[in-house]
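Only a single protein chain was left out; the remaining protein chains are all shown in position.
Let's look at subunit A:
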């Protein structure tokens, strides 16, 4: 089994009309065994900036801690909130520093520009190669299934409520075909003035 599939995860982010959504499963497992169903993989990095970290669980937590450290220093020095695109470069740099002994995470970033409110999503591989898209990004053990679901369900300019439905269905039906992800899901809908966090009731198998 590959190291990226040791703990199992499914994370995706989508762009909507003046909003973004990011969603993840909640399983923490060790190969086939499920240990808990309340493991957080999405972390708040700013009022409208979230990062999802699928991959090896220990690296999920370490990367999140180290990233938050760097982000705090940035905000102290610059005295302003970071732009999503700059944050993506920060994550990429952190991962590439470990080019020959990488962190086993493949992050997904979703946020709104602090000034203009423009939606932004991006993903990258475990050594920091970034990919910015205008529709959706996926990462995890069932990425092929997630690509299939997103490609069929996503359409441009979805309102927040519709975006919630779309990302929920895409994520759930993808991880239902994966033996090492699932067991609950969480969805964040990020708009200019509020962030809504919803838990999904899913199959527990």
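Quick note on the criterion: contacts are C-beta pairs under 8 Å (C-beta built on N, C-alpha and C of every residue); 3 or more make two chains touch, one makes a residue touch a chain; residues count from 1.
Criterion: contacts and distances are computed from a predicted model.
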Looking at UniProt, which of "Pyrroline-5-carboxylate reductase", "proteasome endopeptidase complex", "RSH4A protein" or "Ubiquinone biosynthesis monooxygenase COQ6, mitochondrial" names the chain we cannot see? "proteasome endopeptidase complex"
Touch assignment to the omitted chain, from A:16, A:52 or A:184, lands on A:184
Contact with the hidden chain, among A:18, A:34 or A:169, goes to A:34
Using the touch rule from the top, list residues of subunit A that touch the missing partner. 1-6, 8, 29, 31-34, 37-38, 102, 104, 125-127, 141-144, 176-180, 184, 199, 203-205
